[in-house]
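Just below is one structure, and these are the notes that go with it.
All protein chains but one are shown at their positions in the complex.
Read from first to last, the chains carry the letters A and B; within each, the first residue is number 1.
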Amino acid sequence: MSLELLKDHETVRSAPVSEAEALVDVRRLNLWYGKKQALYDISVRFPRNQITAIIGPSGCGKSTLLRSLNRMNDLIPGVRVEGEVLYEGVNIYDPRVDPVAVRRQIGMVFQKPNPFPKTIFENVAFGLRLMGVKGSELEDRVVEALKRAALWNEVQDRFKKESGLRLSGGQQQRLCIARAIAVEPPLLLMDEPTSALDPIATQAIEDLIAELKRRYTVVIVTHNMQQAARISDRTLFMHLGVLVEEGPTEIIFTKPKHPYTEAYITGRFG
Amino acid sequence: MEILKQRPSRNPKEVLTFILLVSLSSVTLLTTLGVILSLVGDVVQFFRRVPLLEFLLAPEWTPLFAEPRYGIAPLIAGTFLVTAIALLVAIPLGLSLAIYLAEYASGNARARIKGTLELFEGIPTVVFGYFALLFVTPLLQRVIPDLNIFNPLSAGLVMGFAIIPYISNVAADAMESVPRSIREAAYALGARPYEVALRVVFPAAISGIIAAIILATSRAIGETMIVAIAAGQRPTLTLDPRETIATMTSYIVQAATGDQPTGSTAYYALFAVGFTLFLLTLFLNILAQWVVERYRERYE
Partner (left out) sequence: MNRSLESSPQAFSTDPWKTRIDRVFARALLIPLAMAIGLLALLLGDTVYRSFSVQVVRADEGPGKTYPFGLSANEILRQELLARGYTEEEVRFSLQDPTERRVLLLQNRVELMWSTQDGPFRYVVTGLRDERVADFSLAEGLRRWNELKANLKEGERLVLNPWLDQSFLTRTPSRSPLTAGIGVAIWGTAWVLSLALLIAIPVGIGTAILLEEYLREGTLNRILEVNLRNLAGVPSIVYGLLGLALFVREFGLGPSILAAALTLGLLGIPVIVVTSREALRAVPESLRQAAFALGATRRQVVFRVVVPAALPGMVTGVILSAARLIGEAAPLLLVGAAAYVPFFPNGPMSEYTVVPVQIYLWVSMNIPEFSRVAAAGILVMLAMLSGLYLMALYLRNRFRREW
């Protein structure tokens, strides 16, 4: 499985997504951390209102790809990007685009829950306040987000006073989800959102994600194949910075077309 | 898309904040500039009136005499004397504590020892000076009959204690940063803790330890209140710790609290001494940094 073989690789696609269906259209994306290239010529479309999973062994670039979608990689010094990422038809890497504006459109949930050391209310309200939302509208939307993140019932009596840090791990992650969706971002990015949680909390979050796809488009990175198989509609398989294969989840997991994909799925490496 | 046309990062508030932060930070740069300029200006005035050779070589510092002499040697001798005594106390004591902290202390003990040392660091030097003059000196006078009431010995001893935290903190950090693998290799060869500490860790951290000593010296040289109170303010060229002397710092205090008319040579002498002090400590600080950087690679 050496890199040389993969560099000029043509991604194997099943049931490719059409332009009309795509919320995000990645076109020939290349990324370097300083001198080291991390993403090679990635082209892929993410369909609306579906859950797309990105899987692959450690270091294959799945997080890097995910973070390219909301220009979070810009925060790393020495990063260079070539190619385009079209969001609703607009290239977010266009020099005239402000990354901060991009990030207000896209939500992100991280691997380890990272609520701010503020009250539950203030956590969820943070993004809304950035947009200038105030007063009763603010409160309504906070409550709405907590409901949609399936956290409302557990915190409704204390959400204004209690610190977000006092919640359990699973609750904290749901808080982070509520925080991300409070601003109603059409696109939600999730970077291994359950890998730091216990099985019960994981289950709760997976159920939640499945619900979320009704209103949002979700892209989730996971190293847990079973999770990808359970909740996603489409799956991308990456290896060493290259997009090896992509297609409907069922096909990837039952009838993978590329030998690497099959090897990974059956556990022969990674 | 509408939202993508916004440019929140170009908000004037962003730029203004950055400018504000840079302006505030530039105060630190201006301070250094200020220190240098304020010293240099008056130093130049001084050397217009007093030849450099006299300053460096003359054996007397008597600015208030009818025929004033401006040789800095007595002040340097005084500073050196007190500092040497202080280091004689601080180095063994400080390094012992450092070794203990790095090799022997458990978590609890370490926290408590470091706490005590922090306490020491927090005591104003005026208090140490008071202790040196009113407690240590009378005590020593019983043992050493010739001891003057203002003498460098008491000041040096007390200053030594005051400086211990500076040596032990830096040296302990240096020793703690010696990689575990080196220690474990020594233990695996059957060495006992004290052998590991003395023969392996100590030499490995030697650059940091030397830096600690240099920094402590720099602090001792710049220390003012202990010497001003207990060592004396009479410039004398001697190495006898029983005699009253003056250090660079105690002279500066004495000169500044007795009113010198602004234009007088004596006033500028103040800055000449201050500048010498500044250069000396600057040199030592840079030396310490250089030692750490130059010799760090060897043990990585």
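Definition applied: contacts are C-beta pairs under 8 Å (C-beta built on N, C-alpha and C of every residue); 3 or more make two chains touch, one makes a residue touch a chain.
For clarity, every value in this text was computed on a predicted model and none was experimentally measured.
Participant: Could you tell me which of A:Val133, A:Leu165, A:Ala210 or A:Ala263 touches the chain that is not displayed?
Facilitator: Counting the whole complex, the residue in contact with the absent chain is A:Leu165.
Participant: Applying the definition given at the start, please give the residues of subunit A touching the unseen chain.
Facilitator: 70, 72, 75, 77, 100-108, 110, 112, 114-118, 126-127, 130, 165, 176, 179-180, 183
Participant: In the full complex, which residues of subunit B touch the absent chain?
Facilitator: Subunit B touches the missing chain through residues 8-9, 11, 13-14, 17-18, 20-25, 27-29, 31-32, 34-35, 38-39, 41-42, 92-94, 96-97, 99-100, 104, 113, 116-117, 119-120, 122-131, 133-135, 161, 164, 192-195, 197, 215, 218-219, 221-225, 228-229, 249, 252-253, 256-257, 262, 270-271, 274, 277-278, 281-282, 284-286, 289.
Please note the rule applied: only the chains that are shown with their structure count from here on.
Participant: Determine the centre-to-centre distance between subunit A and subunit B, using the mean Cα coordinates as centres, and give it in whole Å.
Facilitator: That pair's centroid distance is 54 Å.
Participant: Mind pulling up the subunit B residues that touch subunit A in the complex?
Facilitator: Interface residues on subunit B, with respect to subunit A: 1, 3-10.
Participant: Would you tell me which residues of subunit A are touching subunit B in their complex?
Facilitator: 87-90, 92, 97-102, 104-105
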